[in-house]
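First the structure, then my questions, so here it is.
Note that one protein chain is taken out, while the other chains of the complex remain in position.
We call the chains A and B, going by the order they appear; numbering starts again at 1 in every chain.
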Amino acid sequence: MTYTKRLDKRKFDETRPIEAKVGVIKNADGSARFKIGNTVALAAVYGPRELYPRFMQNPEKGILRVNYNMMPFSGHGNRVRPGPNRRSKEIAMVTKNALLPVVDLSEFPNAVVDVFIELPQTDAGTRCAGICAAAMALADAGIIMKDLVSSVAVGCIDGTVVADLNYDEEAFEGIVADIPVAVLPNTGEVVLLQMDGEMSKDNMVKALELAKKVCADIYEIQKKALKEKYTVKGDKK
Amino acid sequence: MNAELRNHIIELLDKGTRLDGRSLLDYRKPVKVEYDASNSAEGSARITIGDTELIVGIKMEVSTPYPDTPDQGGLMVNTELLPLSNPEFESGPPSIEAIELSRVVDRGIRESKAIDMKKLCLIEGEKAWTVIIDICPINAAGNLFDASALGALAALKNAKFPKLGEGEVVDYSEKTDEALPLAKMPVSVTVCKIGSHFIIDPTTEEEKVIDARLTVATDEKNQLCALQKGGDYPLTIDDISKMLDIGVEKCNELRKAL
Partner (left out) sequence: MSKLLTKDKDVVVPGECLAEGMDYLPGIGTYRDGEKILASRLGLSKIDGRALELIPLSGRYLPKRGDTIIAKVTEITMSAWRVNTNSAYQAMLGMRDATSEFIPKGANLTKYFNFGDYLVCKITNVTSQRLVDITMKGPGLRKLRGGRIIQVNTNKVPRIIGKKGSMVSMVKNATGCKIIVGQNGIIWLQGEDPKMEILAVNTIKKIEEESHISGLTDRIKEFLEKETGKKIVLEQITEGGEQNDLH
């Protein structure tokens, strides 16, 4: 059996519809919303700001803290219990590791930059949407960054490599592999890679190439959203 | 701590205006209710009051009724003061502010008997629906009380029962057309006292310097259904009477946004 037609009739390399907007939370120093299909991620950046307790401070450079949270009503089934759990803690960590290679906080010893990612509704690909939103929010906050970060989940369903699995595809009865990937747009380097499921090595490499290609498109959307926030008012005049 | 700010605000109030130029009894603009803010919830709404924005979502679960009310469903209200929404909010278990907010919203809905709890019962003593209301601020810029109560009601109005499979197991992948049995429309207005003045819809700055507040929840027939006095400053009966008048009048105004 091969997966010849996607459940929602997308092309194999096609993502769900994407919307991105920067500057969605007025209180924050930087913020963004990234929507892919029915998954919505909000990110807010606060800082650089004072960091307490003191023992967490790094006298050489500022630290980055990432928090990932699903709103209680954002899950597919039962209510998600509020507060951190093992899953959200791990996702926060891999998100931080994906963002750290581009962020330069050497000007801010002892300080912290906080990134808060919240998901009001989800349908697979939440960590990737969170990373896309967080990268835009960090740029919006004026953080020194050598690049943005773009992210998408790719996968392999019954031997076919596809981009941006939705929930139904993740739950598809067949051999499914899900691979969240994040890429630095300038170099194509991979900063997030996880996989669960079953697939061949050849397909894995194919999937990574696909992720790189899709991330290049996502990067353009992120870039456009950032520029829109700072130019939209100029066009009115 | 904020003595200078408080004095300045009172000076302005004496002249009939506020820091942002509003009258004392004006809501910020816009007051906006948008439904279906989250499609994974059974019901949801996004509330905007000026710069304050929050999402309220409803999940419905089947559970065992409480032994003292075997023929009734359950209601739970929870608030997460997300650190995403305000630089002063911290991660961690619900603060006392979040708990108070949840409980005040809970009382407005419960005590007005907005939901017919008996209609939520599936099998007496065994299975009944529990309605869980979660309030999540996106941008907390003052007056979360009124925004939350309005959002909770809007989300309840928006909610549809999920499909019930065999053995009363919920199938969340499908929603039915059946709406929640809503009998009343409780909303709340928080009236604040600063010096000798009463104001509504305080901003974050104003909240820091108010003496006392009274949250007034009413139904559409102007019956009071819940009250909460906040702040450590005493109120006279005369004060309370005036605040109730303001509250009742403004609740009707706010209800129009639904």
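Everything below uses one rule, namely that contacts are C-beta pairs under 8 Å (C-beta built on N, C-alpha and C of every residue); 3 or more make two chains touch, one makes a residue touch a chain.
Values in this document were obtained by computation on a predicted structure and should not be read as measured data.
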{"item": "From A:A139, A:L165 or A:L208, residue that would touch the chain that is not displayed", "value": "A:A139"}
{"item": "Candidates A:D8, A:E90, A:E107 or A:E209 - the one touching the absent chain", "value": "A:E107"}
{"item": "Residues belonging to subunit A that touch the chain removed from view", "value": "29-30, 47-51, 59, 62, 102, 104, 107-112, 139-148, 184-186, 222-223, 226-227, 230-231, 233-234, 237"}
{"item": "Residues of subunit B in contact with the chain not shown", "value": "1-5, 7-8, 11-12, 15, 17, 19-21"}
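Rule of thumb we're sticking to: only the chains that are shown with their structure count from here on.
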{"item": "CA centroid of subunit A to CA centroid of subunit B, Å", "value": "32"}
{"item": "Interfacial residue positions of subunit A with respect to subunit B in the complex", "value": "24-28, 38, 40, 42-44, 46, 49, 67, 69, 71-79, 82-84, 114, 116-118, 120-123"}
{"item": "Parts of subunit B lying in touch with subunit A, wherever the complex brings them together", "value": "37-42, 44, 51, 55, 57-59, 61, 78, 80, 82-87, 91, 93-94, 132, 134, 136, 138-141, 170, 172-173"}
